[in-house]
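Missing here is one protein chain; the remaining ones are kept as they sit in the complex.
Let's turn to subunit A:
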Amino acid sequence: MEVMKNPKETARKILNAVKTVPVLSSSAGRILQIIDSSNPSIAALVNIIRNDSPLTANILKAANSAFYGLRSEVSSIDQAVPLIGIDEVVRIALRSGVSDVFEKELTGYKGVAGEFWKHDLRAAIASHKIASYGRIYISPEIAFTGGLLHDIGKAIVSSYLGDVSKKIVEAIDRGVVKDFHEAEKRLLGVDHAMVGFEVARHWNLPEILQNIIRYHHTPSEAPEMFKPIVYCVHLGDILAMMAGYGTGSDTLYYPLDDRYSDFIDLSEDELHLLILEIDEKFEQVNY
C-alpha cells in the first residue's frame, strides 16, 4: 500500500485543521450539556431553545409537521418540546448548530452528498434502540447523540484522503491492512475517531460524548466507566453500515468487537426485530 510521504506531518496538518472547525452554536452546546445531566429536563431544554429564534422556528416546524398529525397548530415551544421529544430536539439543534459539517460531501471516502448525515442519523436511531438492551442502564438520549456525532472526524479526514480510498480498499481485500481504521492511521498518521475526539474537545462536548467518538471503532480501549455506551454506539454504527447506510468506500470495512456482549444482551431474534424497528423509525424521521 502506498503510504503518504510523511504520516506524521499529515497528522499534524489534520490536527491543526481541527482548530479551524467552526464552534458549536451556544444553544447546541448547552443542549448537549443538559442531555449529559443525570435527569435531562424538558423545562431546561425549553429555556435554551426559547433564546434561539432560528432553533425555535425549526422546532415548531417539526412539531407542526404532518407526522404528529395534530389538528391545531403548536405555537409554543413548551408544547412543542414534549411533543417531539429529546432526540428530535438534539437532531434539529445539531443539524443546524454545527454549521454545515453534516452536509459535507465526503469526497475522500467517495461519499455522495447527504450520505454522511443519513449514516449518522441511522447510527443514532440504532444506538438509541440498542441502549435498552444494556446489561446496565445506558442513556438512550446520550446514545442517540453519540450516534449522531460519532463520525464527525470524517468531515476533516475526508479532505486528506485525496484519491487513495481505492487503494485502501484493494489493500484490505489483499489482507495488507486489516481494516479502514488501521489504514487511516498508517496513511495519515491519525484516524477519523481520534480526529473526531479532537473536534469534540474543541467544541467542549461532555466527556462521555468525547469518549464515544474517540473509541467507537476500538471500544475495548475505552475507560471502563464509558464502555457500555461506547459499545452501544459501536453496534449502532455497524447496524447502520449493514443496512447499507455508510459513508462511501469505508462502509463495512470495520471490525465488530464481539465483546459487546459483556455490556449488551441481545438475542438473534431481538437483533432482527431491532433492525426492523430501526428501519421504521428512520423512515419517520429522515426528512
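Quick notes on this one:
Note that a residue touches a chain if its C-beta (ideal position, glycine included) is under 8 Å from a C-beta of that chain, and two chains touch if they have at least 3 such contacts; residues count from 1.
By definition in this document, contacts and distances are computed from a predicted model.
This complex has a chain not shown, and the name its UniProt record holds, of "Probable chemoreceptor glutamine deamidase CheD", "cytochrome-c oxidase", "Phosphate transport system permease protein" or "Carbon-monoxide dehydrogenase small subunit", is "Probable chemoreceptor glutamine deamidase CheD". Of the listed positions A:44, A:83, A:271 or A:285, the one in contact with the omitted chain in the full complex is A:271. Residue-level contact of subunit A with the missing chain is found at 109-111, 165-166, 168-169, 172, 178-179, 238, 241-246, 248-249, 251-256, 258, 266-269, 271-273, 275-276, 279.
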